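What follows is one structure encoded as structure tokens, with my remarks underneath.
One protein chain omitted, others in place.
This part shows subunit A:
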Amino acid sequence: MSCGNPTVESDALMPRRKKYDKTRQCVRCKLSTGNVVIRYAVYCKECFFPLITHKFRRSLEPSVNERPQGPRRTALKPAGNLLVGFSGGLGSTVLLDLVHRCYVSMDQSTMPSDGGKQHPRHEKIWKRVSVCYVEIAGAFPGMQDSSPDVETLIAQHDGVDLISLRIQDAFDPAWWQRVAGRPALSDLDFDLTTEGTSPLTLLLSYPYGRHTELHLIFNPSSSSTPLEKLQAYLASLPTATAVHSTIQNLIRLLLLHTALQTQSSHLVLGTSLTSLAMSLISGVSQGRGFNLKEEMQEEWVPSVPDPAEDVSSITTRRRYVRVIRPLRDVGRKECTLWTWWTGLRVVAAVRPPWVGARQDIGTLTHDFITGLERDYPSTVSTIVRTCAKVAPKGEVSGLCLLCARPVQHGIQEWKSRISIRTRDVPDAGEQSSAQVPAPLAPHLCYACHTTLTSKSSRPPPALYPEISRSSVAPAPVWVLSFMTDREMFQTSRMNEQDQRNTLKDFLLED
């Protein structure tokens, strides 16, 4: 009996599985010889484009109407406009091209053949299609600003307008005023602005000294620019993974608020099947398992009032932003072929020039899934299909202040049960009789809390060598609005001296 040693017996090796099922004929038209293999199925070039277009429409159009379509398909009438989140990457480029062909230029080759040419589905669905790009070069010293290339690319697409943001806008009160229609501080009815003083800013205070929890505190704002505040925030993060996921969250919130500003009911993102598998796995690794469904598709109901809303109106339209990923069934290979065969150029394909960017969970997951996609292509779609079936247990306890996603009830109790910690209880005499901002931890999801507090045994190289890590960092501008929505503060009118006495313990000296 042989031992099956392949070194000795050449036929002991298991034959390598063919990369495609059956024959080289296209499985769709069954006429032409195939040009591409997509997860073991063979397609010719002529069938490739309608296939991808059909997947795109199938993923987006059932979510267009406010109420889901029944068995009988009706006309598509969205509640608002369409915002395309554009990163300049591969998926975004394909998404923009598909959106433009299907809904702006009305490319006939993308139209469904059923229903006839006069069918209402051949009319323009969206009154306004906008594209929002968030430049992240400010977060990484030495990274090239791709905004000019993006502007040139978008200008080639008639009928869409570009809103170009910078990631530091998340710390810019002027941007918040444009989106929300009023300054953030007026929400709290604090009025400390007198001549010679400046409005307060909200700071995130890390555990230090006798304070073992995250807190939010107020500080007279210095003359820091939004870019400086962004860099201080990122410099305060404990791990490279935290930097990567924080940037993703900031981009997401910027896009959501831009959708509100453009009266958009739908925000589409160019996440491909491959990218989605990466984000799901890396999200679960960081504690985002409770928000798996939201990672694929979510509906965000804003707490920010609509500046354009007529408050005297009796009936107010429910505002929402649906975040859809229409390319979630389209792999990275298909996206690449789409850009190659249509001659599209991908403008922003550069990785941040920070060594720490290669050490985070996101990058490790990216490399793992990339290898899987080559050797076992079906596993990538299995990841996404499995995550779509998973329903996390637990109740929702509000939305996270940082990422605006559902917070799982009982996180802090669970953490205290599984961890050993000492807690210094401050003397009763130390507590001020004035109102104290609530601790931050109960208002964060598990993943955001871990992002801010989880330490690495091998800290990454400093993102900004000239900025030392501080125990306080500015909070994004929307945090204050989210806090007032939950009545985390009682508001009452105080005279100026009482206000200063109340806050003197929280004020930092410049």
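In the analysis below, a contact is a pair of C-beta atoms (placed from the backbone, for glycine too) under 8 Å apart; a residue touches a chain by one contact, two chains touch by 3 or more; residues count from 1.
Quick note on the criterion: contacts and distances are computed from a predicted model.
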{"item": "The complex's invisible chain, by UniProt name, from \"AP complex subunit sigma\", \"Palmitoyltransferase\", \"Histidine-containing phosphotransfer protein\" or \"Ubiquitin-related modifier 1\"", "value": "\"Ubiquitin-related modifier 1\""}
{"item": "Sole residue of A:92, A:130, A:146 or A:205 that reaches the chain not shown, by the stated touch rule", "value": "A:92"}
{"item": "Chain not shown: contacting residue from A:101, A:229, A:288 or A:333", "value": "A:333"}
{"item": "Residue in contact with the excluded chain [from A:20, A:49, A:320 or A:464]", "value": "A:20"}
{"item": "Chain not shown, touching residues in subunit A", "value": "19-20, 24, 34-37, 42, 45, 87, 89-92, 269-272, 274-276, 327, 332-333, 335-337, 340, 346, 348-349, 370-371, 373-375"}
